[in-house]
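The other protein chains are all here in position, but one chain of the complex has been omitted.
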Amino acid sequence: MSTVDGRHTLDREAERIAYKPPEIRHDTQGDMSTEERVQTAMHHFVKDFNTQTASYLDGCLHCGMCADACHYHVRTDDPRYTPIWKIELFKQAYKREVGPFAFFYRLFGFKKKVTIEQLEEWQHLLYDSCTVCGRCSLVCPMGIDIAGMVSMARHGMFKAGLVPHELHETAKRAAETGSPLGITPEKFEERLEWMADEHDIDIPLNVEKADVLAVMSSIEIQKYPESMAATAKILNATGESWTFRTDGFEATNFGMLSGNTDWQKESSMKLIHAAIKIGAKTLVLPECGHAYMAMRWMGANMYGKPLPFKVQHVSEYIADALNDGRLKVKKVDKSVTFHDPCQVSRRGGATQAPRDILKHLGVDFREMPQGGDYNWCCGGGGGVVTIKRADKLRHRVFKLKMDQVESTEADELLSSCANCRQSFDDSQQHFNWSYKMGSLMEMVAENLEEGNA
Amino acid sequence: MSQVDEIPVQIEATHGNVRPILNEVMHALDKLLDKGITTTIDLASLPFAPGELNELEATFGKGELSARLDALGTSRIRETTYPGVWWIEHRNVHDEVVGRYLEVTRLPEILSSQDADIMAGRARLGEQFE
Amino acid sequence: MKYKPTVGEILRARGVSRRGFLKYCATTASLLALPPSMIPRIAEAIENARRPSVIWLSFQECTGCTESLTRSASPTVEGLIFDAISLDYHHTLQAAAGEQAEAARHAAMEENDGNYLVLVDGSIPMGNPGYSTIAGISNYDMLMDTVKGAAAVVAIGSCAAFGGLPGANPNPTGAVSVQDLVKDKPIVNVPGCPPIPMVMTAVLAQFLTFGKIPDLDKHGRPLAFFGNTIHDRCYRRPFYEQGKFAESFDDEGAKAGWCLYKLGCKGPTTYNACATVKWNSGTSFPIESGHPCLGCSEPRFWDKGGFYQPLSTGHFGSGTKLAGAAVAGVALGVAAAAAGRRRQNKYTKEA
Partner (left out) sequence: MDLLEFARGPALQFAALVLVAGTIWRIVGIVLLSKKPDFSEPRGPGGLGAALKVIYTRAFTAAPFKKATLYPKIMAYVMHIGLFATIFLFTPHIVFFEGWTGFDWPGLPNSIIFFIGVATVVSGVALIIRRATTPVLKLISNFDDYFSWFVTMLPLVTGLLIPVRALFRYEDLLAIHILSVALLLTWLPFGKLGHTFLVFITRGTTGMVFERRGAKT
């Protein structure tokens, strides 16, 4: 563990603290003219403004405190990583086109038209250096939800073909194949069978009617297949009727992450239709942060009316089952610290569920300093983990996370987000770090009391 | 005027002119002793609160010597309880106060017989022998 | 030109002793707000000064200024007017009347051409010369005729200095001040309604002593008397600083002699010597007797809002105007939002 102050690092590879142009590599998709690109971005920025965003964009005081909450700024001292600066173009478009005084802004040219150079520079700020973790909105004295607006600004960026290639390709593959990692229904089924054999358990698939629809994230299916088994074990143990579906299994939503609202809707609707089809009362989302945001809080809005079923993160589902006695677990004699996925805890409101679970497991739970709702992000959220060119920055920022975890001196590090797990694993390899990220759900599955249900 | 006098006047606080004046007089006495320089303080230039002037006068009190001058109305020249500090009050023929001074001196100039008056008196005296 | 005795000679002739003269000089110094160390110089100056001729013109006025002056306690009215100056024309005070009086004025003007002082009280009506005439002569004609040979003009009272009450809105007579009309003579304004008598005599004494007009502020007022505000020199100032205010004329604060700011005192914006020189032989001044300063020595004090309206009160528009502004705000807001949404729709279609 380093004793060097993060703000004045001695790392020879570290980027300079002073202002510098962004790393040169602006990705563009499609063959629009420059003008078209700018116009398209602008039109889609403008489309998204509503009373909520207007109150935010008009309310900003330029106090700069959000910089102190952002891991990118804290680790680099680069002022461009000030969260509110990341939506500067979005703000510029608002003031010029829609705000109450837009007429004057245009008339006197108080706010210039956005240029392609700016958009290219902001590609780095809106994608590579924002995980949409929302920590900044907790420090903001006006309570501005900057992360939410970064997501909105990405819509315009996507339409203008200004998305980092890897993220764009991942999203595109998700749209084309139904999974960002190219997991087809057949592949899913195959891997479920493998897990069923491996663990000698029942994994219901494509049941016609069930109370619970369980879904997975491709990352789990591909990289952490044990999660599928764990999900099955737990759901079996509760005794509820449940099933996986091949017509709706993918919980990740790269349409949302990349900024393509059409794709976002397509992904969400698949799950919604599957759940309605089997008459599910509950849709249990996997250990995935953005899937929670996409379905729990945005799903109904994609659907256009309230959903006829309940949406729960698997940790919420487990916590409920443990709390009302449907599920019982053995005590685990370990010290554990928990990494809160931003979209589930801070932005999703399900912060308490994992803590309830850990209490039932009887572990020595060690909260991280600035943990829970104020947790530092893993650095891989918001699609950032897919963007290769952002790796260097992501690893640099991860230092905060390492310090945070290490200070607890816990035996185990757990989380409930496969995407977090993925970026932890990557950074763990990069730094040869001693901690390995584990899954809370898997710990529950491994410690189920015999004779459940 | 008796009815007006019956109105009770409350004086809650003063402007605080008394202490600064005492201080100034003290320094004036030092100057008088060390260098023989006399000082005159014109009390008309100070904003006194009701009753404050009386307070000041009472503070200085009456000393050993007191004189009355009859010229263009009466004037009272009085040494205070602090020797060398004189309270001088000029009145006009209507007995209205037209000037108040604190003079820090061994003897106020106005008490000395003036050369012009001495000469005039000498002339009058001379007339007796013509 | 006939021989004019010096002031010293006149005083001696009247049997005033040197002591009396020194007393006179001390009170004059006090009057001029000069330090006592100046007394010897004043004595020397007065000794050799020659009595100036004074012509007093009264126009649209109430004679309050003359009343005030004749109650001047310093050095003595008689002494000043009859000994130190030669008041050759004052139609209220002089015995002569009609053509005889006018003849006296012309005689004084001719005799002292270029050296006499003109004192004016009252404003001059420019609306119709008939509003105010003396011996058939309009005020304007008399003023302009008289000041031609004057050494200086002293405007006594707020009417002569600034137009005063006759000049108050809507100013039916078209009243103007002396300084509005006389441009080529030194003018001293001694405003006040009425002015402090000592200040009037002091200006004369100053002219008498030094043969020139005193230093003036931007409104032409002698700095020696108009250099500080009433508020600056007010004995109730500590209450202002402590935040102790009389809220009405009969509350405990008023009885305790607290600051009258909230009752509309104009002391902070009024330049005059009332707080130090005081009135009625130094007895008191309005604030001391429990009434806020009206600001009578300031230009157009009649038209500066209510006498009992505190100084820091603003004059907002009527409620109707504010309501109108609110309606305009709603309209603009609706229009702005509509324009914004129209752009959004347009862009959505284009996109």
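Letters A, B and C mark the chains as written, and numbering starts fresh at 1 in each.
We adopt the following convention: a contact is a pair of C-beta atoms (placed from the backbone, for glycine too) under 8 Å apart; a residue touches a chain by one contact, two chains touch by 3 or more.
Quantities reported herein were computed from a predicted structural model and do not represent experimental measurements.
Although it is not drawn, the missing chain touches A, C when the whole complex is taken into account. The omitted chain makes contact with just one of the residues C:44, C:145 or C:232: C:232.
Screening A:64, A:109 or A:239 for touch with the missing chain picks out A:64. Only one of A:130, A:144 or A:420 touches the absent chain when the whole complex is considered: A:144.
Across the entire complex, the residue among C:133, C:171, C:269 or C:284 in touch with the chain not shown is C:269. Residues of chain A in touch with the missing chain: 19, 49-52, 54-56, 58-65, 67-69, 73, 77, 79-80, 82, 84-85, 88, 98-101, 137-145, 296-301, 303-307, 310-311, 345-351, 370, 373-374. In the full complex, chain C makes contact with the omitted chain through residues 229, 231-232, 240-243, 245, 261-262, 268-269, 299-300, 304-305, 309-317, 321-322, 324-326, 328-330, 332-334, 336-338, 340-341, 344.
Note that in this section only the chains that are shown with their structure count from here on.
Chain C has the C-alpha centroid lying closest to the overall centroid of all protein C-alpha atoms shown. Remark: chain A and chain C have CA centroids separated by 79 Å (rounded to whole angstrom).
Our note on geometry: chain B versus chain C, Cα centroid distance of 31 Å, whole angstroms. In whole angstrom, the spacing between the mean C-alpha positions of chain A and chain B is 92.
For chain C, the set of residues that touch two or more other chains is empty. Within the complex formed with chain C, the residues of chain A that make contact are 40, 42-44, 46-47, 49, 97-103, 159. Contact residues on chain B toward chain C in their complex (touch as defined above): 10-16, 40-42, 44-50, 52, 69, 71-73, 75, 90, 92-94, 96-99, 101, 109-110, 114-117, 120. Across the interface of their complex, chain A is touched by residues 332-333, 336-337, 339-341, 343-344, 347-348, 350-351 of chain C.
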